[in-house]
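One structure is given here, and the rest of the page talks about it.
Only a single protein chain was left out; the remaining protein chains are all shown in position.
All chains are identified by letter, namely A, B and C, in their written order; residue positions are counted from 1 within each chain.
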Amino acid sequence: MESFVHVVILSMLVTTAIAIVRVKDLFAVTMLAGIYGLLSASFFVLMDAHDVAFTEAAVGAGISTLLVLTTLSMTGRFEKASVKPQTDYRPVLALVLVTVTGALLIYGTQDMPGFGTADAPVQTHVVPRYLNDSATEIGIPNVVASILASYRGYDTFGEVVVIFTAGIGVLAMIMSNTTKMPVVQTALMSDHVVLRIVSKMLIPLIMMFALYVQFHGEYGPGGGFQAGVIFASAFILYAMLFGLTAARKVVNNTLVQLLSALGVLLYGSVGVVAMINGGNFLDYNFLSDDPVAGQMLGILLVELGVGITVASVMIIIFFTFTARSQKEGEGD
Amino acid sequence: MEFLGLFNYWVVIVLMMIGFYIVICSNNLIKKLIGLTIFQTSVFIMYISMGKITGGTAPVLADGITLYSNPLTHVLILTAIVVGIATTALGLAIVVRIHESYGTVEEDEIHAKDKQA
Amino acid sequence: MSIVATYLSWALLVLGGLLCISGSVGLLRFPDFYTRMHAASVTDTLATGMILAGLMLQAPTWIVLGKLFMILVFVLLTGPTAGHALAKAALHSGLKPLLPGKSGVLEADNKPSGGV
Partner (left out) sequence: MIEHLSVLQVIIPLIAAPICLLLRKSQLAWAFATLVAFLTLAVSFALLSQVVQTGPVSYELGGWEAPWGIEYRVDMLNAPLLVLISAISSLALMASRTSIENEIPENRHTFFYIAWLLCMAGLLGITATGDAFNVFVFLEISSLATYTLIALGKDRRALWASFQYLVAGTIGATFILIGIGLMYVMTGTLNMADLAQRLPEVENTKTVFTAFAFLIVGVCMKLALFPLHLWLPNAYAFAPSIVTTFLAATATKVAVYVMIRFIFDVFGFEFSFTHFPLQEVLLTLGIAGIFVASVVAIYQDNLKRMLAYSSVAQVGYIILGISFASQTGIMATLLHMLNHGLMKGALFLALAAVVYRMGVAQLSQMHGIASRMPFTMAAFLIGGLSLIGVPLTVGFISKWYLVSAALENGWWPVAAVILLGSLLSVVYIWRVIEVAYFKPVSESTPDVKEAPAALLIPMWILVLANLYFGIETSLTVGVSEMAAADLFGGLR
């Protein structure tokens, strides 16, 4: 039964991907890409990767669709037909390249351990330690969270910095001059009574859910990144309904920029404090007299850092894109 | 699920290559970025498939369960997903700027305008 | 009790699944935007609701039951709202619903768009 679901989801993924190649309407392509993200999230659930599924659903189907749609509102919806159809040799070339790469990969899979085998090197070499000892070494049941925040906590620090870099990049690239914000805004949805009331009910719920995901990450799927995205989505919803100006009154530019930096600093300073207490960078055992309590504290703090940075960078990115599109709309 | 063998990987490779094809072949910059996302997501699926054990469960420790799927690949892919969205966001920001200064997001038209200059 | 709950649960699940399929068929076959939206929102609310109710009957613990109930509430709140917003936006942008014309054939003032 499980393998039936497996095959169905894989074939739906292939169908969606082929549809994306063929469709010219970028709006539809974006929606299909969102569906692709959601399908792969379902596949991840099937593969027991609940944390990953959660993130992929939030990112692939949520944030990235939203960003592409905002961009499309500025750049136009349709892909233009190629200007020079007769001399366009690129599809053939691309097909050859793709076939060669794919053939090499398929060649490479032939010596791989079969799918799902329990005695493959991936299952027997490094991982057993995490599964057997993390309960005593770290003391939280979600092994993914303990590897993410402690065993490979430095990778996660890198991940937070990547997000921060993206925020800086977007700001450096398309930040509008904040001095003159458009006063009159068009196409506000605040005259939608139903929408407004339902959203007002939902926004606090979304925020509560985000907090739950943030602090429950040690016991089940979830953690700073997912929580940050959900938290940001509450603000994004607010901005979509009541306009950017209103949303900026709640969280102004300076504040979110400050927060995005503070999240990274929180993560980094946990590492530095461990160093000052005599351990290595990010060695949470040195945060408290009891190593397990130290690990718990460290994980709590770094996940909080991740959550703060992710939420504020997502807000920054969305607000910056929207402000740009409104400014552009003014220019027309 | 035994009969699946390597079939699973092959489908994933096909997915990867479709994404790769979109990146190389499409003329529209936004579609290129979407292709990049498809390409990366498919690589993520490959990683996660590598960590699955038949009959295993999600790696959240609980009494009475002995077989867990590999949590390490999950951690790696969590990081990689974040990297992916960061790249997409930055790419879209550049596309917005390109649209403002070139007036188009089609690759051949940009080339044409650069040649004129 | 438990055997009744199991049968009822499966009945709900199967019915929900069937409604999903009929909703998708409707989405493909119905003539215009508004009727298609009707089909979509049936899937959104009734089918999802039935499936969730079916699952709730099988919930092993109260916590799972509670979580499923919260999902149901969330779906019932967002689905119709989104449908309402979409329909309103379509109407505002000038898309008219198809109505029986003089000859009894469906027609509209403007050309209905092919896709949504």
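In this section, a contact is a pair of C-beta atoms (placed from the backbone, for glycine too) under 8 Å apart; a residue touches a chain by one contact, two chains touch by 3 or more.
No experiment lies behind these values; they were computed from the predicted model shown.
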| item | value |
| --- | --- |
| Chains in view that touch the one left out, judged over the entire complex | A, B |
| Selected residue (touches chain absent from view) among A:104, A:201 or A:250 | A:104 |
| Chain not shown: contacting residue from A:209, A:284 or A:321 | A:284 |
| Residue touching the undisplayed chain, where the options are A:26, A:74 or A:122 | A:122 |
| Residues of chain A in contact with the chain not shown | 104-105, 107-113, 120-127, 129-130, 150-155, 157-159, 161-162, 164-166, 168-169, 171-173, 175, 177, 257-258, 260-262, 264-265, 268-269, 271-272, 275, 279-286 |
| Where the missing chain touches chain B, by residue | 16, 20, 23, 29, 32, 36, 39-40, 43, 46-47, 50, 72-73, 76, 79-80, 83, 86-87, 90-91, 94-95, 97-98, 101-102, 110, 114, 117 |
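To be clear about the criterion, only the chains that are shown with their structure count from here on.
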| item | value |
| --- | --- |
| Chain A and chain C: spacing of chain centres that average the CA atoms, whole Å | 29 |
| Centre distance in Å when chain A and chain B are each reduced to the mean of their C-alpha atoms | 12 |
| Chain C: positions in contact with at least two other chains | none |
| Multi-chain contact residues (two or more partners), chain A | none |
| Chain A - residues contacting chain C, complex | 25, 28, 189, 192, 194-195, 198-199, 201-202, 205 |
| Touching residues on chain C, where the partner in the complex is chain A | 74, 77-78, 81, 84-85, 88, 115 |
| Complex interface listing, chain A residues touching chain B | 2-3, 6-7, 10-11, 13-14, 17-18, 20-21, 26, 29-30, 33, 36-37, 40, 43-44, 47-52, 55-56, 59-60, 63-64, 67-68, 71-72, 74-76, 79-80, 82-84, 90-91, 93-95, 97-99, 101-102, 105-106, 109-110, 112, 114-118, 120, 122-123, 126-127, 130-131, 134-135, 141-144, 147-148, 152, 155-156, 158-159, 162-163, 165-166, 169-170, 173-174, 219-221, 225, 310, 317, 320-321, 324, 328 |
